[in-house]
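Removed from the display is one protein chain of the complex; every other protein chain stays in position.
Right, chain A next:
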């Protein structure tokens, strides 16, 4: 009886041997990225050396490997919006930051985007926003893309809002947006239409100045 059980147990041991080797290989190839030199970054962005130092120290501390992948990014962003679900919007943001579409954000991407958003000209900021909205990067924002973005933003609000969130609120919002932005009523918004309409709107112009001294 014991012999039978013994022979059975011996067989199962042999199978797992091969799995261990694959795990070892994975461990060796840990990603570690170093950014370009401080001088180069200072030249490319609108930040001073000190500011870059502070930014990099924070970045490196949170991501010792030097890159942020999408899951980590979503997690970080969700922590600022505990009421609702920020993962969809974080996905769009990630694509906007990751301009080279490598699947991970390096420090250069991070700092470049921040430089535009905080220290860039009005046109640069609007261009960045247009890129954020244009999900498939075809140069046009159509209603579906805009609806996705707006729905993602409303998801961040969560369930408990005042007034109560109706199901067609995103759609209404998108319609109002297109009403304002789509000048030639062709159903899509191009970059020029977008910039022009935003420049006409006092509120948007004023609020673009708001985020200058975030750092």
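Please note the rule applied: a contact is a pair of C-beta atoms (placed from the backbone, for glycine too) under 8 Å apart; a residue touches a chain by one contact, two chains touch by 3 or more; residues count from 1.
In this section, contacts and distances are computed from a predicted model.
A.B. asks: When one chain of this assembly is omitted, its UniProt record names it as which of these: "TBPL2 protein", "Phospholipid-transporting ATPase", "A-type voltage-gated potassium channel KCND1" or "AP complex subunit sigma"?
C.D. replies: This omitted chain is identified in its UniProt record as "A-type voltage-gated potassium channel KCND1".
A.B. asks: Which listed residue (A:67, A:135 or A:150) would be found touching the missing chain in the intact complex?
C.D. replies: Result: among the candidates, A:150 touches the missing chain.
A.B. asks: Among A:36, A:62, A:144 or A:192, exactly one should touch the missing chain; which is it?
C.D. replies: Spelled out, the listed residue whose C-beta touches the missing chain is A:62.
A.B. asks: Provide the residue numbers of chain A that touch the chain removed from this figure.
C.D. replies: Per the touch rule, chain A residues meeting the hidden chain are 1-2, 50, 53-54, 57-59, 61-62, 76-77, 79-83, 93, 96, 110, 113-114, 117-118, 125-126, 128-129, 132-133, 149-150, 153-154, 156-167, 169, 173, 176-177, 181, 194, 198, 203-204, 206-208, 210-211, 213-215.
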